[in-house]
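Every protein chain but one is kept in place in this view of the complex.
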Amino acid sequence: MLHTVNKSPFEKNSLEACLAHAAEGSAILLIEDGVYGALNGSAVAEKVKDAMGKFTLYALGPDLKARGIADKVLDGVKVIDYAGFVDLACENDKVQAWL
Amino acid sequence: MLHTVNKSPFEKNSLEACLAHAAEGSAILLIEDGVYGALNGSAVAEKVKDAMGKFTLYALGPDLKARGIADKVLDGVKVIDYAGFVDLACENDKVQAWL
Amino acid sequence: MKFTIQVSEGPYTHQASDSAYQFAKAALEKGHEIFRVFFYHDGVNNATRLTTPPQDDRNVVNRWSELAEKHNVDLVVCVAAAQRRGIADADEAKRNGKDADNIAPGFRISGLGQLIEGGIQSDRLVVFGD
Amino acid sequence: MKFTIQVSEGPYTHQASDSAYQFAKAALEKGHEIFRVFFYHDGVNNATRLTTPPQDDRNVVNRWSELAEKHNVDLVVCVAAAQRRGIADADEAKRNGKDADNIAPGFRISGLGQLIEGGIQSDRLVVFGD
Amino acid sequence: MSEEMMGGDIKKFMYVNRKAPHGTVYALESLEVVLIGAAFEQDVSLVFMDDGVFEIVKGQDTTGIETKNFSNTYKALEMYDVEKLYVAKESLEQRGLTEDDLIVDVEVKTAAEITALMEEQDVLLSF
Partner (left out) sequence: MSEEMMGGDIKKFMYVNRKAPHGTVYALESLEVVLIGAAFEQDVSLVFMDDGVFEIVKGQDTTGIETKNFSNTYKALEMYDVEKLYVAKESLEQRGLTEDDLIVDVEVKTAAEITALMEEQDVLLSF
């Protein structure tokens, strides 16, 4: 199952809710302002690093670049483009959007 | 100075940002989904109670009633109506909206 | 006292427009002056006359129009925000080559300077948003 | 694979419509089918032909219209959400006593059942919102 | 799998409600989808989590804010054969609420149980 998160973890509880409810082995894709969750050295970085033991984390490259943080991404986060987003939506049996 | 907070403290960081930046003695008015911050027994109640030592806390009655929580409000929070909101905006020299 | 009110969200989706209306009404009832209501961001969507809300619900747009008529309140819609979102009066429609307009009675389209002027001329600016 | 996409926010204010468009475009380029794009909540505001965005910015509405024309994508606007927010086609305008309509080419207004049908008929439902 | 379902099989739809009522329209418009969707006779469930639990709090009275009070509509869901209503235990607790505060009968579920329920679904609608 694929989970998308499109909100900044510093502003809203979307990422937190996703991490608390996604099943082990799930794919989690950060898009839009959600990509701030992939930021290295931030106050949520440790929580996101921990989550990588349980989930596969992706971040949308175009959204990272738009925000100037493409070179500040946590190790282990897989950066994909919109085609990769489509692939993830296909590979997983359903998609849950954490708004 | 009057501060308004219109977001649920369980969802968004608006109340937290307000409490961190309002000057001692400020009036803080919870409106719309912000009134959930006045809820007794919640996970943020202690933080709000602590804040009452430094600020005067108000909540909009019509918004509390709409949400079914008018009888669950923390002691010390002053419940006012829209006319009271207008009075607060007059009594204070300016208004900052924490969205 | 003289108020300018900024409404930053559209009708129904967020409570901002409702809260702003209730605040404006209460202020007028207390004898204060509403210098201006400035509709910005999605707030411009309060100014369309094409809404048909359910009959058991409030009519947000008409409520503003009626307030403007009854109390002579200046309802200003930001032109730049309106262009992005498709709110047009007859002039704007003509200027932008549109075959229709949708502005509701009592609203006028003008520039962002009207917000700053509201801040300068009023005793208080109160913002309702998301 | 067959996708239905739900767009829950209007143009420019939230990135949801942009993301949905990029996703749809990428899916089509990969040979997938977009069964339907369903515009709900403020998403209905993507369907107005009265927008005039700045010339140095993307035209969100036209982009959807063009996608619909080029790939025969079904762009459905929820009627209940549209009525609340002032999006009308000629039929809706007539039925609700409006003197104008504002729907953009390629969009059609229909009921919420179209979203459920999208969920039933498609392999995946992908939601873009706020 | 979905190919097999095209012929009229039933899909499992879950409405994920995470937003408070009144401050925004999502709760109301989600409910409108549920009511219309009921006619399609799918396997429907609703989960209320995070601020979504506030949607079904008892005693809502919107007279003062002059918006629509749709909270009683949740009680009508049963007549539409929408009977699986789940509420997140942790979300209730965080808000100082109990089942007694709710306007409808629900099944209170832990985060782990909600995870399992989500995994069973075919379609997730997010509001």
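For reference, chains read A, B, C, D and E in written order, and residue numbers begin at 1 within each chain.
Quick note on the criterion: a residue touches a chain if its C-beta (ideal position, glycine included) is under 8 Å from a C-beta of that chain, and two chains touch if they have at least 3 such contacts.
A quick note: this is a predicted structure, and the numbers were derived from the prediction, not measured.
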The listed residue (D:Gln22, D:Ser65 or D:Gln114) that touches the chain absent from the view is D:Gln22
The listed residue (A:Ser8, A:Ser26 or A:Gln96) that touches the chain absent from the view is A:Ser8
From C:Glu33, C:Asp57 or C:Asp123, the answer for touching the chain not displayed is C:Asp123
Those residues of subunit B that touch the unshown chain are 1, 13, 17, 20-23, 93-99
Had the left-out chain been drawn, it would touch subunit D at residues 12-15, 18-19, 22, 54, 56-58, 130
Residues on subunit A facing the left-out chain by the touch rule are 6-8, 10-11, 32-33, 36, 39-43, 45, 61-63, 65-72, 81
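By definition in this document, only the chains that are shown with their structure count from here on.
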Set A-E beside B-C; more C-beta pairs touch across B-C
Taking each chain's mean CA coordinate, subunit A and subunit D are separated, in whole Å, by 26
Check: subunit E positions touching at least 2 other chains come out as 22-25, 50, 65, 67, 122-124, 126-127
For subunit A, residue numbers touching 2 or more other chains are 13, 94-95, 97, 99
